[in-house]
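Here is the structure we will look at, set down as C-alpha cells.
Heads up, one of the protein chains got dropped from this complex, but the rest are sitting where they should.
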Amino acid sequence: MSGQPVTLTIDGKRLTVPAGTLIIRAAEELGIEIPRFCDHPLLAPVAACRQCYVAIEGQPKLVTSCSTPVADGMAVQTQFTNDDVRDAQSSVLEFLLINHPLDCPVCDRGGECPLQDQALAFGPGESRYVEAKRTYRKPLPLSPLVYLDRERCVLCQRCTRFCDQISGERFIDVLDRGAAEQIGIAAGEEFDSPFSGNTIQICPVGALTASTYRFEARPFDVRSGESVCSHCASGCNVTVQLRRGRVVRNLARDNLDVNDAWLCDKGRFAFSQWDRDDRLTTPLLRVPGLEPVSFEEALSAIAKWASGGPVGFLAGGRLTDEDAFALSKMARVAFGTNHLDHRPAGGGDTPVGVEAAQAAGMPVTYADVESAKAIVVIGLDAEQELPILHLRIRKAARRGAKVFVVHARRTRLHDVAEHVLCRAGEEAQVLAGLWGAPEDSAPGRMAAALREAASDAVVLAGPRLGDSAGAVAWAAAVAAEGEAKFALLCRRAGDRGALRAGVHPSLLPGGRRVDADDRRAHVEVAWGTLLPPSPGLDAAGILRAAADRRLDTLFVIGCDPLRDFPDAALARRALENVEHTVVVDVAAHGMDAFADAMLPAAAPIEQDAHLTDWEGRPQRLHAVRPAPGLARPGWQIFQALAEAAGADLGFDSLASLRGEMARLLPGTDGESSPAAPPGRPEPVIGEADADVTLFSYPLLVDEGRMSNGADVLKRALERPAFVEIHPVDARRLGLTEGATARIRTDAGEVALPVVVTEGVARGSAFVPYNQPGLAANTLLSGRLISGARLEPAETVVAEAGAGASRAASGPEAVG
Amino acid sequence: MAEFEPIVTARWGGPPVVSLDAYAKSGGFQGLRRALAMEPTAVIDEVKASGLRGRGGAGFPTGVKWSFVPQDTGKPVYVVANFDESEPGTFNNRELIERDPFQFLEGLMICAYAVQCHTAFAYCRGEFVWPATIVERAVAELYAGGYLGGRVLDSDFALDIVVHRGAGAYICGEETALLESLEGRRGQPRLRPPFPAVEGLYASPTVINNVETLSFVPHILERGASWFASIGTEKSTGSKVFSVSGKVERPGNYEAPMGTTARELIVERAGGVLDGASVKAWTPGGSSTPLLTADHLDTPMDFDSVAAAGSLLGTGAVIVLDDTDCVVEAVGRFTQFYAHESCGKCTNCREGTWWSSRVLRRIEGGLGREQDLDLLHDIGRHMLFRSFCALADGAVSPIHSSLKYFRDEYEEHVRLGGCPFKAPAPEHMATRPEPPLEPEPVPEPGAGVGSRRVRLEEVLE
Partner (left out) sequence: MTEAGFVEDVPDVQGPVLGPEARATADRIVAKYPDGRSALLPLLYLVQSEAGWVPRQGMREVAEILGLRTAEVEAVATFYTMVKLHPCGRYVLSVCTNPSCSLLGGRRLFDRAKELLGDASDHGVTDDGVFTLEEEECMAACDKAPVVSVNYLYYDRVGESDLEAMIAAIRAGDVPEAARGGVPGDLKAVSRTLAGIGSLRDSGAVPASPPIADDAANATGAADG
C-alpha cells in the first residue's frame, strides 16, 4: 500500500484516504455502511458474497467495494444514492435467503446476526423462491466446541480464510462445488486448533456456533462488559457476557494494537473459573477450623502474626497492576521486607538488569513484531504460551518477515519459521555461536537475517529462558549486537504488571534496583520512608526459608505453590512447616488445607483495574459485575492490612493509588541491557548419570486452575500427559511410540506414554507441565529443566492418560 | 473467399500428423525457426501486428497479452496452454490436437520464446484422456528430437513443457481458475488484479492461451503478420475453426475466414439443417452466447458483427436447433450444465444457476406459472455482470435470449401444463407431480463425501 493520498467522493461526500484503501473501508470513514458478509478487514478480500456492490461513475458494471481500491477522482455511489446498487444488494440477499432455513427464532445468532440485520435493512422483504430448499444434516460438530449448521451458511469463507491466513490450521475447508458447496472437515478429524472459536465470532450468520453457548442466551438478555483476558500476557481485549450474573460467553474485542480481532480458545471458552463453587466470599480464620470472620478480625490477627517475625510474599502472575503495586508497597512499607516474588521460581539465570529494563516502557510491541523483517524467538512455544503473539508472528511471516525459533521442541510456527532445535539448556551455546555460524546453517541464516534487518529485527526471549544457563543474557546480547529490539517475554497476565510494580526481591517499582542507592532513594522519597536496601529472597528462597521455619508468616497471594512452583516437594514442605499461612485469593482451590487465614479477593472481571500485557501496555478492566460477598480488590485488602499493621500506604482510593502509580511507573531510570556481553557459556551438563535433559512448560489448555470448569474446552484441546523424545534417544533407551516410559529425576518419578518425534531436540525429553496424569513439578527441583533417566516401564501406569481426554467422551447433547 | 486456404486445418486432409517426422516433413517448425532467429520482442510485435485475437472466447489480442509480461520481476515466466475445452458445442481444440498436435506445440514454444518462459504447461481437460496422451507423446518426441530441453534447436533457449491433466470442471477453462487448478487447488477464479500477466501461476508472470490461438502462431511467424491480417475482417483477422453441431447434416469443424456468415457455415459447410427442417435457434459461440434465430443467419461470424447482432462470437461454436426442438428444454439443459459447473464461490452464480435451473425444469415439466417467466428473467438480471466471473453471464445468455425470442414457447408450456413438443411427455422430463415445497434433501455429506455430488445432481437433473 503506497499510502499516497487519494481523493474521491462517496455518495457525493468528499474524502481523502491513502492509496490502496478499499472502497468499503473508505466508506466506513464517512460513516456509510455498505452491507457485507465475506469482507473482513483482517482477511484478504475474496469478493465472494457480492453483497457490497457499489457503482462507480463512468463504469458500466457495479463493483464489489470490498475488493476495489479507491482511485483519485473516483465518484462512488452506494445503496443510498443509486437504485441499481440497491437492486443488486437486495437481489444478493434474496439469493442468500432462498436456501436459508429462516430459523432465526431458534438460532443463536438471532438478534446479533449480520444476515438478519442486513436482510431487514436492505433485503427484498419477500422471497419469490417456491422450490424446495437445500437441506443438510445438522448440526455437524467440527469439534466439541464448534458446531456447524450448513443450512445457515452463506459461504462467505471467513472461517476457512481465517484458518488459512491467520491461524494456519487448515482443518476446515470449502468442499464440493456449485450449489452443494459447503464448509466441511475431513472425516475422522476434528477442528483441533486453539483458535477455532474465532471462526464462530467472525461467522456473519448462525452457521458456526459455540457448543458452550448454544441455546444459552439471547443478545438482549445478556449483560456485557469490557475487560481484558486474564489467561495469559497476550492482553486480548474481550467482552465478557453474563446472564443472571454468570459468565456465559467471552468475545474478542477488536484492538488492532493488541489482539487484532482474535482470541484463543482458552480465552474464549475458559470463562467459568470465576463462577467456581469454592469462591471465597468472606474472610476465614483458623480457630482451629476455618471460620468466617470479619475483615477487621482477620486483618488484626494477620497483622499480629506478621509483625512478630520474618514474612515472605509469594504472588502469582495474575494480580492486576493496582493489586501488584499495593502489594509491593505493603511488603516494603508495612512489613519492611524485600522477600516477595511474582516469579514461580525466581528469575533463574536472568540478569536482574535485563528484567529492570523490561520493567520500564514497552521495549517491543505487537506492531514492532508485525512490521519486523526478522524475528528470532528463543525459548518460547508461542502458540501454547502466548497464542496471540503467535498469530502476530504468523502475520509478520505472511508479510515476508524471516522467522527463526531456537527451542528444544518444534512449535506450530514450523510452517513459517526455521527452527533451531537445540537441547534444552543449551540455548546460550547456539546464541554464542551465532555470528560465526556457517552461512548455510540455520544459525547462519538467522545471523544474516538479523544483520540485514538491523533495527527492523526483533528478538524475543521466552518466559522460561531464565532457567537455561546464560541464555537470557546471550539473547539480550545478540539483540544488542544486531541493533534488534529485545523483549523478555512473560506468560501470565499479571507478570509484567508485577515486575513493573516491583513484586520482586531485587526491584522496586519501575524497575529500580533495590541495591542501587540513588534509585531506591527515588522510591523512598515518593513513599516517605526508608526501604530495606538489600535484595530479598526470591520465590525459591522464600519457600526454602518457610520450609526451614526461618519465616513466620507466608503470604500466598493468587497462586498455588503446589502446582505453580517447579519443585512440588519444597512447596509442600514450606506450606506444612511455616507457622502461619495467609492466603489472598479469589477461590480456595485446596489452599484451605494449609491456610490460617484466607482473604477473599475480587476476580479480574469484578474490578476496575489494569493488566499490563507482555509488551508493557497497561489496559483497563471494568467491573463487569460486583464481587461476591465480602470479596474485594486486592489493593484494598493490602491497604487495610497495612493499616492493621500500623502503616499507611498513602492511598485510600483508586484515584490516589493510580496517581502514585503514574508517578513511579514506568520508571524513567530503569536500567538498559547489561553493559558487557556475557562470557562464553559453558555447556549445561545434566546430572552425571542422566539419560536426557527433561524440560517442561505448560500447554495452553491444561489442568491449571484458570481452566477450572472449562470441560468442553478440555475435551476439545487438552491432551493427557506424555513424554516426547527424539527417535535416536528412543532407540538408545529402548522406547517406542506408545510404550510407557518410566522417568526418574532427583525429585521424583512417573510413568508416561511415549511419543517419538523428530520435533524434539536430541538429548532432550519434553513433558507438559500440568496435564491430566502428571504434575511435572513433582519431577523438578526448582527449574523447568532437569536431568532425567528414562527406561521402559514394566507396567502401564494407570494415572497417565486419566482425566479429561477428548477421546474419552462426547459433547453435551444438543438440540 | 472461395480461394481461402485453410491455415490451422491444412493438414486435416490426410491421416493425423502425430509424429515429429511427419510434421517436420509437412513444413512444420518453420515458424519456430524463424522466431528463434528474432528478438523475443520482435516475435511479440509480429503477433501483435497480425491482429490475432484469442480464440478461447474473450477475443483479447494475443500479442498485446504477451507484451504485458514483465521481464524484470526476478521470477520465472510461465506459459500455460489452455486445452480445457469444455464450452458446450465446442470441439475444435480437440480435433486440432488429435490431428495436428505439433502445430499447437510449435505455437506454444514460440509463445514461450517470445515471453522468455522456460517452463510451459499444457493444461489438458481431464476427460481428454486420448488427446492429452497425444500431447504427452508429442512432447516426448520433441525432447528426443532436441526441440525441448536445455537447448531448443541448438539455440540458447531452454524450454520444458509439462503436460497436466484436469479432472472434470468446466470452470477451469476460466484462466485464473485454471491456474488455481494447476496449483493443486479448487478451480475457483481469482480476483483480478493482479492479472495473470503479472501474478499468475505460482504468483509469477504468466501467459495463458487457448490451443486454437496457439495453433495459428507458427503460421503467423512463418508467413508474416500482414498475410494473416489480410484474411478475415479488419478487427477480426485471420480464420477461425467453427464447430457446427446439433441439427445439421454434417456436424463438424470448419475453418473459415472471420466474417463468414452463419448461413454459409450451416448451409454450405455443414450441409444444412437435418432432414430439411428449418433453423429455429442457434448459438454463435457455444451455450454461453445468446441464442440467435433464423433471422440472424446472415450475420458475419466475427467478433464485432456477432456483437452487433446481440450475441457473442465466443468459441465460434454453432449449435443448431430446428423447428421441432423445444427451446425451453434445451435452455433448461444448458442451465443444468451451468448449475452443475458453477464453482460455488459467489452467491449470484451459485444460487442463481441453481434457482433458474429448477424453475426451468418446473416449466418444462408442466408446473410453470405465468410469473415464472419474469422471475427467470429477473434471476438472470441479477446474475448478469454481477457475478465473480463470466460463467454466470454465460448461464444467463440462453435464458435471456430465449425469453426474448421464444417467450411464446414458454407461455405455451405454462398454458398447456407441459411441453408442446412432446406428446406424450417423455420419461426423462418429469411430468410426475412434483410439489415444489416437498423437501428434497440435497447434498448430504452425512452419507459421505461422494454422495454430495450425487444428491446435487439428483436435484438438478
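Letters A and B mark the chains in the order given here, with residues in each chain numbered from 1 onward.
By definition in this document, a contact is a pair of C-beta atoms (placed from the backbone, for glycine too) under 8 Å apart; a residue touches a chain by one contact, two chains touch by 3 or more.
Computed from a prediction, not measured in an experiment: that's the story for all the values here.
Although one chain is not drawn, the whole complex shows that of A:129, A:171, A:295 or A:614 it is A:171 that touches it.
Summary of contacts with the chain left out: across B:27, B:70, B:150 or B:194, the touching residue is B:150. Residue A:190 is the one among A:190, A:564 or A:660 that touches the chain not shown. In the complete assembly, the contact with the undisplayed chain comes from B:162, out of B:162, B:308 or B:416. Check B:182, B:266 or B:312 against the missing chain and you find that the one touching it is B:182. Think of the hidden chain as still there; on subunit A it touches residues 137, 140-141, 143-144, 169-177, 184-190, 806, 810-811, 813-814. Summarising the interface, subunit B meets the missing chain with residues 76, 85-91, 93-95, 98, 119, 125-130, 133, 136-137, 139-141, 143-144, 148-150, 160-170, 181-187, 202, 243-247, 251-253, 287, 317, 319, 321, 325, 330, 333-334, 337, 340-341, 343, 426-428, 445-454, 457-458, 461.
The rule is short, and it goes like this: only the chains that are shown with their structure count from here on.
Chain centres here are Cα averages; for subunit A and subunit B they lie 53 Å apart.
By the touch criterion given at the top, residues 169, 186, 191, 339-348, 350-355, 358-359, 362, 371, 375, 378, 381-382, 385-388, 436-446, 448-449, 452-453, 455-456, 459-460 of subunit B touch subunit A in their complex.
Interface of subunit A with subunit B (complex): residues 45-51, 53, 60-62, 67, 88, 91-92, 94-96, 98-99, 128-137, 140, 154-155, 174-182, 184, 187.
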